[in-house]
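My questions all concern the structure below.
Apart from one protein chain that is not included, each protein chain of the complex appears where it belongs.
Then we have chain A:
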């Protein structure tokens, strides 16, 4: 088999650590040495920090802060916050950064309370998704959390998701660490906010996928999407719709919302979600399945999969 793969054979694979802090000063005292050491080794450093932390770190690094690469910040957007989307995007950014330079990348991230939602579950999902999406990448990532967050879930999730803990500047093995899929089976990805009545709704079977494609194509017409972009979005939705009728119930439902935010599309089926984090890793070359969601993730601005008592749901957001 000589088929493209994005799996790498780096000596350094993911090192995923959690750090805790009691104050912003305490946080900086831990961030500065991690950044300094990496920069001294001439390794790239990427950050996803709160703006105030970012600025303070920059001042403490005496001009070397310009070498920090900022990752796309986690954000809500019209589809709602999706931690798996953030993880997929960081994986893309870090792959470009690390593989092209052939060096391990140091990543420093910080909890942002704005994304806590109702119970802080976003962070549990993010760390689990990072474990999957970055598994084969030469990345050393340290995620900093407050010692006393508003939601206990955040500390719980951090303890279960991180194989390593940063303690007094030393990395220690974390005995409470669990496999990401086990973590998410117990604490499933959150349901995103409801969107109201859709502009378009279609129930389809495996023999009506062409209707799904036509409906999406029609919904995008006149909204400023280039021809090629339309084709790619139609492909992404086709793959999600295919999964729904292939693995799920004989019939599935598509809902579309169009407007100035871009296209929002949801596919609902009555099936159970076997992999809580599909499409986060490049599928193995010999594996005929699983590539559809992986490709759909690359093509959409956000792609969030979750399940509940009614079945499995996917929501995508695609701008022109």
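Assorted remarks:
In the analysis below, contacts are C-beta pairs under 8 Å (C-beta built on N, C-alpha and C of every residue); 3 or more make two chains touch, one makes a residue touch a chain; residues count from 1.
Here is the rule we use: contacts and distances are computed from a predicted model.
Among the names given as "RNA polymerase sigma factor", "STAS domain-containing protein", "Methylated-DNA--[protein]-cysteine S-methyltransferase" or "(2Fe-2S)-binding protein", UniProt records the absent chain under the name "STAS domain-containing protein".
Annotation: of A:39, A:135, A:171 or A:209, A:209 touches the absent chain (contact as defined above). For the options A:18, A:97, A:165 or A:245, the residue in contact with the chain missing from this view is A:245. Contact between chain A and the absent chain runs through residues 1-5, 206-207, 209-210, 213, 228, 231-232, 234-235, 238-239, 242, 245-246, 285, 288-289, 291-292, 295, 298.
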